[in-house]
Every structure is written in C-alpha cells, then in structure tokens.
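Dumping the structure here so I can ask a few things about it.
A single protein chain has been omitted from the complex, and every remaining protein chain is retained in its original position.
Right, chain A next:
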Amino acid sequence: MKLNGGQALIKSLEMEGVEVMFGLPGGAILPVYDPIIDSPIRHILVRHEQGAGHMAEGYAHATGRPGVAMVTSGPGATNIVTPLADAMMDSIPMVVITGQVPSAAIGTDAFQECDIIGVTRSVTKHNELITSAQDIPRVIHEAFHIATTGRPGPVLVDIPKDIVDPNNPNSAMDWYWPDSVDLPGYKPTVKGHPRMIREAAKLISEAQRPVIYAGGGILKARAAEALRELAELTGISVVTTLMARGAFPDSHPLCLGMPGMHGNYTAITSMQQSDLLIALGSRFDDRVTGKVGAFAPGAKIIHVDVDPAELGKVRRPDVPIVGDCKAVIEELIKEVRQLQATAAESGGIAQPDRAPWDAQLKQWQAQFPLHYDQGWNEGDALKPQFCIEMLRDNSPEDTIVVSGVGQHQMWSSQFWRFNHPYTWINSGGLGTMGFAVPAAVGAKVGMPGRTVWAIDGDGCFQMTAQELVTASAERIPVKVAILNNAYLGMVRQWQELFYEERYSEVYLSPDLPDYKMWAEAMGCVGMRVEHPDEVVPAIEKANSIDDRPVVIDFRVDWTEKVYPMVAAGTSNDNVILGPEMGEGGH
C-alpha cells in the first residue's frame, strides 16, 4: 500500500492504539494535520503548546497509557520543552511529535527552525529525527516502546516537512507495520535477581523497625495491589511519597502518609528511626531525605528500582534489586511466605516483636497530627486547608485531584485522603508551576466518568489558565479551585522564614485579575468564596455542574504557611511543626 508520510504517521498512531492527541498545528506539521480529519483519533486543539504537553502528561498519569502531543517546528517545539522535562523527572510515558523544516533547509536558520533534537536531548528518554518517510512506522513503534517500558519517560520524534508533504516525492512510502523492535542497546530488566530477593526477605524478617518507602514507581508498575499485599503480610507500615500518594490507601491502618520537607511528623520520623527502609520505586529525592548524610542513619536499605542508575545514586543500598516493582514485590511476597512457613514448621517466630515500634508510630500519630485552625468569627480569614478538606468531603471518593506547585500542592497532598491509585496528579520532580489546569484537562479526557478537581494557586493559575478555553470549547468539564492568597505563597513563606521577612517580588494581588470574570470569559462558571460558610455551598454547586468547566476563586488567608517543615539542607531530625517552633525548629 502506497501512503505519504503524513498518512503513515497518523496510521502508525492508530496502530499504537492512540485514542486522543493534544496539539496545535503550524507550518512544518501542516501535512500531518490533513489526515487527522479522516482519522478516528480525537485531536484536542490547545491554546498553547505547553498545554498540549501537560495534557498528555495528565492523560498518562490518569490512564497509564502514553500521552501523545503534536506541535509544529521552532516555537511550537520549544514551547513543549517544559512538559518534556517534567515528564522526564516524573517518569511519565509520553510521545511528542514535532514538525521540522524540510530536510534541505535544516541547518540554514530557516523560518521556524530549531534544533529541537539538540535542545531536548537531556530532557527526553530518547529522541529521534526521522530522515526518510519509509522509517516512520518503525520509529513511531520504537518511540512508544521506549516511552512505555522500563522506566517510562518522554520520547520526541522530529519530522521534516518534506517527508510528510504529499506534494513532495520524499514523502512516498510503502506501508508496513513492524511486528517487533530492534533496539540492541535497550533491554530493561523486569525480573529481580532471585538471590537479592532472598536477601531482602531475610532482612525484612529480622528488622525491628522497618518502614516501606513507596515511591512513584509503584504506580508506574501498576503495583499498588502487590504493595498492599506485602504490607499486610509483613505488618510493615508504609510512607507514600509525593509521587506515590494513593499508591497505598490513606485509610489503611498501616499508612503513615507523606514523608519529606512538608511531610507529617510520623512519616518523617519513622524513616529517621527505622532500622530497615524498603524503598520501592522511590529515588531518595532531596525533598524526601533532607540532609542526606543525616538521613535514616540507622537504617539498612533495600532498594528496588527498574532503573539501575537509581541504585546507589544517593544512598548506597544494602540490597539493590533492579527490576519492575510489581514483579519484584510479587517474588518478595513468595520469599517472605516461605520464610514464615519455615519458621512456623520449626516452631520458631517469623520475625522479631514489632509491637513496641508499632506503638511508637501510633503515639507519634496521636501526638503530632496535621493541624490548622479555621476561625468562624466575623473577620476570620478563610484557611486554605479548610477549603481542601471541604472539597475532599463533598466530592466523590474517587475524585482525581490535580495540583500545580507550591503551598496549595503541599496542602492538597497533606489534607486530601487518597484511597485509590491514580487519583493524585502533580508535578513532583520538576516542580512546574502551571501544571494543574492542563494536566486536569488531560486527566478528564482520559477518565471522563470521574470528577476531576484541579487545586491550584493563583500564581500557577495565571501561567496556563488559557487552557480552560480549550476545556470549554472541547466540553471537558474540569473543576478548578484557586487557593488565592494573592502571593507566590511558597516563595513568600521562605522569605518570611529565611530572608528576615524581606518580601521581594512575591505579591500578586487578590483581584487583579478578577478570576471570576476571567473564568466566565473563558466559558466556565466562575464563583468567588470569601467566608468559611460559603465554602460548602460553592463546592456542592460546582460538583453539580457537568456541562462546562467551573472555577472557584477561594480568597484564602495570605499569612498561612505550610507545616510541618524541614528547612532545606537540614536534617530530618529537625521537623518544624508550626510557627510556634520558630524557623530553627528548637
């Protein structure tokens, strides 16, 4: 079958099972947009290419399927660099197709030319310039394979215009679909080493103060069920990192919640005082460890990761296991069962008495809960944490929560109760402000039956709000709660605590722009909430609207800070519980 390159590209995407793609056309990618008209693939026309990238990420987060975005050359391509970097940091499977100037013009500073392969080399798992129309099916097939296997990540495919333009003889190709990939340098390890897994089971059986340190890899490996089985089998408590919220239910008695810079006291301290950390798909990020040299000083480390480069990158593991989290946990469960059976047969005890440790955890949880005070007197400011709790309590239990980056992100991760995997979507590694609105749109496209709430900051919202126009036009009814404190709040918090309250360039204003009018101008329902007693009715109204996006401007207390806090670069032993402890924590 003779096709042109543009047709072959769209057909290749269809062969990969792509249902939806996010993009914005332009000169160089124009020939590929023509066959979209005849394709069953839904294309969502964004208002800015960054939006297309974050939508693809949100879609991938929510569904587990690779997100697909397509943009033109030059500025279209550079506008999607931030989402690529974001997807790289958070291991999001994504395929981005960029147009490129015609082959003969590459390197001539042609109109809208950019060396996007060079630009994105360090922010993609892989990228490739296709040089012949005949290669299109093979390269697209490889791109999806690379994006979705091993440690997932973004792949960029750059396509010169001449090989997709039907008016150019370079675009002629004979259609085929490869039945395999030939990548001699790419063979991710799935199964863990049996001897290492036995070692791990032995350490688990000996530990007195073990903690499971679950990271985003649990979700990428679809290992939430396996994790739960392991935790229940061993009775070991679980902390879930920012990228793993929902991987283990917050309602579970063994769940300790989130560790890290703004984690809760029990999660942080349990890791500090543990004698065994079972790191599953987590990467010892600096926001989790605090000062690395002082992190969990008495703990042995079992580290399971599909990416061998993570093992020993930050902390040397006692038992390193390269492999897919789900496969390794399932094998580990078998080994632990074996050890327990052997111990039972010989009349011994399977593991040391962990009752004192469990009692200690319970005591910390009781002594150091998260807290805030919502006053109900006239003139009392609306607390952002209260808004989140009311959103949580008045929305369906399987609501997907999407956040930007900053204080609102930390409060959301702390105060929401995540009881299902894939219900929490945020930008963890790169910390991309403006992530929430487009990622929520992508998540809603992938999961149309679910309620999707973006909990956003006012600073974040202003960066990508235009994608609500996309949402209105495409009838994607996401909901946005702006926790509007009129500041770049997290930066303001640091200036208050660490820069002697010298507030440099962080004030944004509560009513410039007018968020309600802005939302309405974008085809959404806009609401404003200033008092605590208006919160629940506004949320109920928003949840009852399902034919268009809704934006609620919550005017919250600008003085509120995120606690607990471990100051950057300090030890996790120094948890600052609240303002009463001062900036030093003592």
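In this text, a residue touches a chain if its C-beta (ideal position, glycine included) is under 8 Å from a C-beta of that chain, and two chains touch if they have at least 3 such contacts; residues count from 1.
Convention: contacts and distances are computed from a predicted model.
Only one chain is not pictured, and the protein name UniProt records for it, out of "Dipeptide transport system ATP-binding protein", "Cytochrome c oxidase subunit 2", "Acetolactate synthase small subunit" or "Acyl carrier protein AcpXL", is "Acetolactate synthase small subunit".
Considering the full assembly, A:189 is the residue among A:189, A:419 or A:543 that touches the omitted chain.
Only one of the listed residues, A:307, A:474 or A:573, touches the absent chain: A:307.
Seen from chain A, the chain kept out of the figure touches residues 117-118, 121-122, 125-126, 129, 146, 183-190, 307-309, 311-317, 320, 322.
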